[in-house]
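Single-structure report; data block below.
So, subunit A:
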Amino acid sequence: MIRVSHLSVFHGAVQALHDVSFEVEAGTVTAVVGANGAGKTTLLRTTSGLVRPRSGSIEFDGQSLVGRRPEDIARLGIAHVPEGRGVIEEFTVQENLRLGALHGKGRFAEGLEDQFALFPALKERRRQHAGTLSGGERQMLAMARALIGYPTVLLLDEPSVGLAPQVTASVLSTVRRLCEERHLTVVLVEQDAMSALRVADRAVVLHVGRVAADDRADVVLADEGLRRYYLGMVS
Partner candidate 1 sequence: MDAFLTSRVVTDILEGIVQGVVIGLVALGLVLVWRATRVLNFALGAIATLAAYLGMGLLSYHVGFWWCFVLCIPFGMVLGGATERIVVRPLYGKPELNPIVAMVGLLFLLEAVVGAIWSTTTRAIPVPFSFIHWTLGGRPFALSPLSVFQICAALVLALAIGALFRFTQLGLQLRATAHAPETSRLLGVRVSRMLTLGWMLSCSVGAVAAVIVAAGFATGLTPSEMEAPFAIGFIAAAVGGLDSPVGALVGGVAFGVIEQFVTDYLNANLVLPVALGILILALVLRPQGVFSRPVARRV
Partner candidate 2 sequence: MKALASLRTERPLLWRAVATIVLVGIALVVSDQVSALTDYYLADAAAMSIVMVGLSFLTGLSGQVSLGHGAFMGVGAYTAAIWAVHHAHTPIVANLALATVVGALVGLLVGLPATRLRGPYLAGMTIAIAVAFTSIISEFGSWTNGDQGLALPTPVAPPRWLVQYLHSTPKAGRPGNMWLADIAIVTAGIAFFFMANLFRSRTGRAMRLVRENEVAAEIAGVSLPRARVLAFVVAAACAGLGGGLTTMVAGSVAPSSFELGLSIEILTLLVIGGIGTLSGALIGGLLYAYSSSWITSLVNATGLKPTSNLAASLDGIIFGGLLIIFVLLAPLGLVGTARLVVARRLRASRTSEARARPSTTT
């Protein structure tokens, strides 16, 4: 479904990604793990169009994504929940969701019910300004906002940041469930690699901008040699 080929991305003079290639199958969860600065977020941002690569390609269902504007990529059905969630604080919960539904599929009313069923806490707070929500609630809002348009692909950047372990576990298991129930394709970038690997089908391990491993998640999890790349114990 998503094919990344020989992707090289620069931030100014610094190269963030070197010749990165891997594939994501439809309806699977692919975890992208690695130490800080490995290039995980850059990878997602390049996929959603916020960053232009120097060379290489990203194909979605045969269509090339490179060179397209982020808003066009979003309208193709690729939803990116950015690092920090990007919840619009000045909007209410409902307004955030409305915005998410504008350019997606399906009708707002139905999508809203759907998301409230998934995340009941949001329903209670629908008229509250998003700025008043807790970290966990914001994560739910950001995800609901991404999902309300019934996307084909979900790009999740570090959902566990600032969340207690139980909340993280709940978020990740929800992601797993969505993938299985709705055939959603998920690319999950996570600092908390162990949790991510447990819910994923495949794993891509990034190290200083290069692919160190690309295999089934359970294989990567069991491989002690790879652990040093994502448990932050390497130079």
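For anyone wondering why these and not others, all candidates are chains of the complex that A comes from, given by their letters.
The working rule: a contact is a pair of C-beta atoms (placed from the backbone, for glycine too) under 8 Å apart; a residue touches a chain by one contact, two chains touch by 3 or more; residues count from 1.
For clarity, every value in this text was computed on a predicted model and none was experimentally measured.
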| item | value |
| --- | --- |
| Touch assignment for subunit A within the complex, options 1 or 2 | 1 |
| Of all residues in subunit A, those that touch candidate 1 in their complex | 48-50, 69-71, 74-75, 79-80, 82, 86, 88-91, 95, 98-100, 102-104, 145, 149 |
